[in-house]
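Attaching a single structure in structure tokens format; questions to follow.
Left out: one protein chain. Kept in place: all the others.
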Amino acid sequence: MPQALAGIFTPNLIPLDRHGEIAEGELRRYIDWLIDHGVHGLYPNGSTGEFTRFTVEERRRIIQIVCDQAAGRVPILAGAAEANVKETLIACELYHQYGATAVAIVSPIYYRLSPDSVYAYFKEIALNSPIDVTLYNIPMFASPIDVPTIRRLAEFPRVVGIKDSSGDISFMLRMMSAVQPIRPDFVFLTGWEAALVPMLLMGCQGGTNATSGVVPEITRKLYDLVQSRKIDEARTLQLRLLELFDAMLYSADFPEGFRAAVELRGFNFGIGRQPMSESQQVDRNALQKVLQCILHDFGFVDPPGGGCATRTGNMNADRISQITAQVIDQLRQKGVR
Amino acid sequence: MPQALAGIFTPNLIPLDRHGEIAEGELRRYIDWLIDHGVHGLYPNGSTGEFTRFTVEERRRIIQIVCDQAAGRVPILAGAAEANVKETLIACELYHQYGATAVAIVSPIYYRLSPDSVYAYFKEIALNSPIDVTLYNIPMFASPIDVPTIRRLAEFPRVVGIKDSSGDISFMLRMMSAVQPIRPDFVFLTGWEAALVPMLLMGCQGGTNATSGVVPEITRKLYDLVQSRKIDEARTLQLRLLELFDAMLYSADFPEGFRAAVELRGFNFGIGRQPMSESQQVDRNALQKVLQCILHDFGFVDPPGGGCATRTGNMNADRISQITAQVIDQLRQKGVR
Amino acid sequence: MPQALAGIFTPNLIPLDRHGEIAEGELRRYIDWLIDHGVHGLYPNGSTGEFTRFTVEERRRIIQIVCDQAAGRVPILAGAAEANVKETLIACELYHQYGATAVAIVSPIYYRLSPDSVYAYFKEIALNSPIDVTLYNIPMFASPIDVPTIRRLAEFPRVVGIKDSSGDISFMLRMMSAVQPIRPDFVFLTGWEAALVPMLLMGCQGGTNATSGVVPEITRKLYDLVQSRKIDEARTLQLRLLELFDAMLYSADFPEGFRAAVELRGFNFGIGRQPMSESQQVDRNALQKVLQCILHDFGFVDPPGGGCATRTGNMNADRISQITAQVIDQLRQKGVR
Partner (left out) sequence: MPQALAGIFTPNLIPLDRHGEIAEGELRRYIDWLIDHGVHGLYPNGSTGEFTRFTVEERRRIIQIVCDQAAGRVPILAGAAEANVKETLIACELYHQYGATAVAIVSPIYYRLSPDSVYAYFKEIALNSPIDVTLYNIPMFASPIDVPTIRRLAEFPRVVGIKDSSGDISFMLRMMSAVQPIRPDFVFLTGWEAALVPMLLMGCQGGTNATSGVVPEITRKLYDLVQSRKIDEARTLQLRLLELFDAMLYSADFPEGFRAAVELRGFNFGIGRQPMSESQQVDRNALQKVLQCILHDFGFVDPPGGGCATRTGNMNADRISQITAQVIDQLRQKGVR
């Protein structure tokens, strides 16, 4: 049922408690909030969801919680990549039982495989999975899936779509050009919201976009604006979303900037699994103040105490000027200035 | 007059004679043909025009011929990069006298310079050029010009726009986001027609697109379709243009595939300056047959003798099947089969 | 006891049975063979050992088997990277109990982390591991560990060395230059035998070299020749080893070429975990014939039936000419020619 795979899917961040364990209650509350705020689907165990930093058992538990909490309100695209074909197929079976709509499978990680090996890997999965499979191409982290390979894999009915996080719109068009003649129903999702509007305009059915975990209202609105062909409004909002996206993406090691942002929406995401140096923790606090200003511009949160300094788009400068503004404010409150 | 820099500019290929010298007559005929077929402007001495393979004197002569032949019918964006700031400024002076509308200057080549050096280089030019300057960003060949540097350079009135050949639509949006608040008149041109439609939809004023030197009717039509917001038609044509673009771009060392294609439109482009191995010459012939089939689909040329085999998008395979089809046809004509 | 980490360590390939499960008997026989043929140590759960393709439980079992079978005859450097710091520390504890000499830990995989994050990750491990830790730098597959980070990590006594698989000798010298003033005992191992002789000459204490799993006699001899400063002999042997290394490395997706080679030494390595396409299986057979010829030149195995064609260093050509030679031989035997 590939139609289910359209619209904005949130690549779920996973809240942890102060021991670094999955915070189930907060995760369930977060899922409800996302659905209430308009996302079309959920995508747990993706890169944003730090799937490689959880154990096999934890990855299973995450899918179980998400499926259970969503309870059919929205489709679930479950990240199912494991150590090898056999383990991945076990995950496919389980996630099918849990009620996932489809699985998304990244090409093998760590080694950089040739197209033939990528093909052979997905072919095994395509032939044996009990659940629809979405290819997941993220060449910055895993073996790339090239156009001829996607074309060959599209011959398997089980392979129903691709989620591409390359951000390369020419590549997206090449994929469409190669696949649509033989599989008009094939789903193309983009994982790169810096290009969400043009990707949707050129024919993507939707996206798996980490910003939708922070500002689901905006990412959803972008989608709706494109659907109604309000291109100028969509473009304006795209540029504003881009500022937020870049701030979260480039100012901390992924996905810590997104974790810092979602906390501003009223969730407790706890201590991340990837340790931070002291200077990184200081940077995170400064980043969070700038993010608070951006989210305030959208009307979602109050500004930080001391107000918001003018932003320049240069995050290092912005962090410093924002912190300076707040220090001055605190001094003022204490009567020092 | 930056408004002049809108629409489709053709990055001029340069016809050579059988000695490898500039074929002035053919060049003048080609310019007329391009203007007659609807391109909005000409862009000589760009990468497509192989500017690095000509001497200083030849580069000057090319601009002189193009300006003379265009005779004010269309604006001329003249590539003016030379060995250093001083030499580049001499070219700016000359091209201004020749009647060019603006110059396009690639950031320093060979060495990979830091953003600060790229800034310092263009600043000198911006302060001293008698003619409007367009930055030319082509990170695959020359030092990249990053967003903060473009933002800083946009403060100089002489810098009126950027031609970007990265093909990265997120980068284009980031540039617009950084520059438009301080320079609403700044011109953004894309040099990557694989993404021409989405780039135009997101706010580019036009493009410098090598396909317009081969199928000016199509590149121009794409532009017009976007202007009239016929997005579905534009998308369909974009995919067809992409097939041609990829065939020309990836099947021979750039820009030989474009030279092979333009010959099919009735021009004699002679012997290229970059020598070819024997196998490359064989490949070029095979490529030209496939290109003939693609151009035939557009209705511009007759099919090759023996007709056109079905194309797969895999150029190696397509070349072989096309050649096979023709060999069989020749055998048939000779009564062998 | 860092002195233990000197010499040639074999990054253990893992034999599988026809179901793809660990072939314990064959693994034990292989370990004995390696030790008997002169390797100084064993390095299971490295990239050559396909650690990412096994489950947590399998990785543990591999270390248990290797430690048990080696039984103190040679030191064991155990790959201990798991999904996160906590899981990695559990592996450190276990491998310490199993009797490993030290662990080797690759920097976090999948995400590309900043130097600060790499530092924070290893710092946690350095502070809590009960067993000596060797950093493992393999920038082609995992987040790079840069020189300043190594310098900072060398301040922790638990961090006793680095295994570098970048193959960059200037980088190796930079590390030595940065670390040796504060930690003269720090161990530098190279994982890139294409440069084994120069790396050893410039001060590496040894290497973790996949060729030693195929031709332990040769890799060991290279080491001994450098120790006795027989530079010309070492250089000649290095060039011969390079031919074998390149054939195994570049002719199949890593580490399948090494698996194909070790089978020629009399081991049954079974079906690999990464599926192969049909054409890859044909290629593997052809590769194995060429490898047999190279190993025959070293005197380790008989030539393939039909003898060995002249090699050119171009593996594609060599595979074809080798297969052709054997087909002709078979035809001859059948009286066809």
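All chains are identified by letter, namely A, B and C, in their written order; residue positions are counted from 1 within each chain.
Going forward, a residue touches a chain if its C-beta (ideal position, glycine included) is under 8 Å from a C-beta of that chain, and two chains touch if they have at least 3 such contacts.
Keep in mind it's a predicted model, so treat the numbers as computed, not measured.
Visitor: Name every displayed chain that the left-out chain is in contact with.
Guide: Those shown chains that the absent chain touches are B, C.
Visitor: Who touches the missing chain here, B:A6, B:L113 or B:C308?
Guide: B:L113
Visitor: Which of these touches the unseen chain: C:A195, C:A286 or C:A309?
Guide: In the complete complex, the chain left out is touched by residue C:A195.
Visitor: If I consider the whole complex, including the chain that's not displayed, which of C:P130, C:G203 or C:G266 touches that chain?
Guide: Of the candidates C:P130, C:G203 or C:G266, C:G203 is in touch with the missing chain.
Visitor: Pick out which of C:L42, C:A178, C:L225 or C:M276 touches the chain that's been left out of the picture.
Guide: C:A178
Visitor: If the hidden chain were put back, which residues of chain C would touch it?
Guide: 147-148, 151, 167-170, 173-174, 176-178, 192, 194-195, 197-199, 201-203, 229, 231, 235, 238-239, 242-243, 246, 313-314
Visitor: To test your reading of the contact rule: which positions on chain B touch the chain that is missing from view?
Guide: 20, 47, 52-56, 83-87, 108-114, 116-117, 119-121, 123-124, 140-142, 253-254, 273-277, 279-280
Operating definition for what follows: only the chains that are shown with their structure count from here on.
Visitor: If I average the CA coordinates per chain, which chain comes out farthest from chain B?
Guide: Centre of mass proxy via C-alpha means gives C as farthest from chain B.
Visitor: By CA centroids, point me to the most central chain in this structure.
Guide: Chain A is the most central one.
Visitor: Nearest whole angstrom, what separates the Cα centre of chain B from the Cα centre of chain C?
Guide: Distance between chain centres, rounded to whole Å: 48 Å.
Visitor: Cα centroid separation between chain A and chain B, in whole Å?
Guide: So the centroids are 36 Å from each other.
Visitor: Of all the residues in chain A, which ones touch at least 2 other chains?
Guide: none
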